[in-house]
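Take a look at the structure set out below.
Omission of a single protein chain aside, the complex is shown with its protein chains in their original locations.
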Amino acid sequence: MPRHKAKGNRLEAQAIFDTLKGKFGDAVVELQGEGYSPAFVVVAAAAVKEVSRFLKEDPNLSFDVLMCLSGVDYKEKFAVAYHLHSLKHRHAIGLKAMLPRENPSLPTVDDVWPAANFNEREAFDLFGIVFEGSKDLRRILLPPDWEGHPLRKDYKYPDFYHGIKV
Amino acid sequence: MEALAISLVNAVPLLAGVPLWTVTLLLMVVVAAVILVFALTFEGVGSLVLRKVAGDIQARIGPNRVGPNGMLQFLADGVKLVLKEDLIPASADRLLFKLAPYFAFVGSFAAFVVVPFGVGLIAADLNIGIYYVMAVTSLVVIGVLLAGWSSNNKWALLGGMRAAAQIVSYEIPVGMALIPAVLIAGSLSLQDIVRSQGGLLGIFGWNLFHNPFTFFSFFLYFTAAQAETNQTPFDLPEAESELVSGYNVEYSGIRFGLFFLSEFGDMFIVAALATACFLGGWNVPYFNAGALPWIWGNLLSLGVFLTKAFTMVLIMMWVRWTLPRLRVDQLMRMAWKYLVPLTFVNLLGVSLWLLVFQGKGIPGMIASLFG
Amino acid sequence: MGLKAYMNDIVEAVVTTAKGMRITARYGVNPKEEVTLQYPEERWEIPEGYRGFLHNDVKKCTSCTMCVKVCPIDCISLEAVRGADKKMVLASYDINIGRCMYCGLCVEVCPPKSLKHTAGYEMASVARGELILHFIQEDAAEIKARVALQVAEVAAKEAEAKKAAEAQAVTKAAEVPSSETESADLSSEAVRAAKEEAGKAGGGEPKATKEEEKKPE
Partner (left out) sequence: MTTRSNALPTQEMTINMGPQHPSTHGVLRVILTTDGEVVTRAVPDVGYLHRGLEKIGERVTYAQFMPFTDRLDYLAAMNCNCAWAWAVEKLAKIEVPERAEFLRVIVSELNRISSHLIAFGSYTADMGAFTPFLYAIREREQVNDLFEMLCGNRLTYNYARVGGVSGDAPPGFLEKTKEFLDYFEPKLDEYNNLISYNKIFVHRLANVAVIPAEEAVAYGLTGPNLRGSGVFFDLRKDEPYSVYPKFDFKVCVGTGERGTLGDCFDRYMVRINEMRESIKIVRQAVAQIPDGPVLAKVPRVFKPPVGETYFRSECPRGETGIYLISDGSVNPYRLKIRTGSFVSMNIFEKITRGLMIADIVAVIGSFDIILPEIDR
């Protein structure tokens, strides 16, 4: 697909949300519209894999680029935010899955978008969010034997790491 | 060497009682010392000139702090290398580790014996000149391989393996490319080859212009010889950007210095062979250097020979700072699929040419037309 | 790999190498192409907006601690004491240029424009201590002590002035009752205490301990 004529039609967030709502019913929780620059579709954690597969394969959605996958700590709960973009239709959408505070986990999407692997490992490393079924989930940025997940809001800095003052 | 010794004994009465073989031995030692001094200074100055040429090409200045305009930089490098502590890795194979640089240096220095510096200036006019050079320079392979293996470092091992594959497989094109000069001169001795290019034809007496095949084999020889002495398009054994520094990664101090000197020694040998076999060696164009009195003839021919050799070295440096590096498999492909067949075809061409024209080159035939 | 491709390879190799060598030769031949600068002898001229080491003009500085707040890596430390005439007196002003990253945010935010970038960039030093620029030469504690004394004296003068005023008022009050209220939290003992301590410290500088900051009424 060398030449991307912008022949696809650019859907608005509401239209995407409606198609998803129609297809998945209550698994799709709500649409965070105002105040969110690319609108977010909040999805139940368990249904992330099916929704993302549908988002990728459906011809008039065809979100083939996972731009960014980031963990977020909303103090009382975690969230994983996916930013998706479609090269064909030139439209973008956000996908968010809310996770409980203690041992947050959700299915991986690295078989839908291989780009997710490194981002998932980073979310695991810095937030402790476990992605079930991931190809290889291990710490990416921090040393393998580091305790704790630094980007959590309640993270306390260890005093020493192997005798080195932190 | 005996003739020289006999003439020396007759000239100096004091030596009459001394048996002949001690005098020749002493003479050999003196000549060896002179050659060693020449080799070391050339290698030192060569490293400085290399960095100056690099600086010039790369729009910068090059070393200019030590001595007037950086002239004593190579002495500073030498002193530094001598004073630096030469480490031996703990788990290295100590004996081989220490031995490797000597092999490399001996391999490159031994070839100086046969270099025809001037009319009479040659350490030993061996009648197997070129064959001897081919044999001796392959000692460098052993040195590099030993260095790679014994320093117990994976990068060095890779560098050593690459060196072995490269130098061995480029010996063949180098040998084949030199043989046309031997065919024309009819003898392996380098002095004979140089004398065969003398005579009244001047510049056109050179083997380079003898016939189109020898012209082509000069360039084949030059490329293959660059590969054999690990010069840039082929400097895979000590590839800084891939193998950290190839076989000499664990060497420091004077051991590294020896490798460094041997590399420049090889460079000079390649340049010397190229001038001797293709560019007319010490022949002064249109002038018979032999006719001059003893001292002037040698000096003039030495001067001519060195200018030719140094221009060849400069060309090698110029190529060194222009071209990127080949990959190992491309290196091998170039050796076996391009250079070897080309040199064989070339050799065939030269021998047919000599057969058909009874050993006369194009300039020779034109000269004979005009009588 | 036909013969034509074989020959083409060789020709292409020779041609591209020759083109490359022509360019390096052009640079190699004319010496005026050199661009390098012999650093210690020749230096490149520094444009005037250059963000070098910081310099704080202590006289203009009103110690408003804006720069301390805006610095992302907190490398400016400032101590100030309120002087007798209600203006803040700088006790110490240090910038740790070892940690400073020359981002220039402090210079932008400094209201009196006393903090400026100089054009200096050569301050390599062996000890890290040298990298902390002290803009107030005097020791901080002395300044505090001196200021505390001044404040105390001024307070004492006011106290006497007030007592004198009271005395007149009393006399006036005898004729006219005055409703002047007076919060005399600054009694004369405070003045006597300050003097006593100075006396107790005895010879050399009056090494006053770090006194509480006196709140003028």
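Lettered A, B and C in written order, each chain numbered from 1.
By our rule, a residue touches a chain if its C-beta (ideal position, glycine included) is under 8 Å from a C-beta of that chain, and two chains touch if they have at least 3 such contacts.
Computed from a predicted model, the values in this text were never measured in an experiment.
Shown chains touched by the missing chain in the whole complex: A, B, C. The chain not shown here is touched by just one of C:Glu12, C:Asp57, C:Glu130 or C:Glu160, and that residue is C:Glu12. One of B:Leu8, B:Leu26, B:Val244 or B:Leu299 touches the chain omitted from the figure, and that residue is B:Val244. Subunit C meets the missing chain through residues 9, 12-13, 16-17, 19-20, 22-24, 35, 46-51, 70-72, 101-105, 108-109, 117. Contact between subunit A and the unshown chain involves residues 1-4, 6, 32, 35-38, 40, 64-68, 70, 72-73, 81, 83, 87, 90, 92, 94, 113-115, 117-119, 126, 139-143, 150-151. By the touch rule set out above, subunit B reaches the unshown chain at residues 54, 57-60, 154-155, 158, 161-162, 232-233, 235, 239-244, 321-330.
Please note the rule applied: only the chains that are shown with their structure count from here on.
Contact topology of the protein chains: irregular, matching none of line, ring, star or complete. Counting partner chains per residue, subunit B has no residue touching two or more of them.
Residue ranges of subunit C in contact with subunit B, taken from their complex: 6, 9-10, 17, 20-21, 23-25, 27-28, 31, 33-36, 38.
Those residues of subunit B whose C-beta lies close enough to touch subunit C in the complex are 53, 56-61, 318-319, 321-323, 338.
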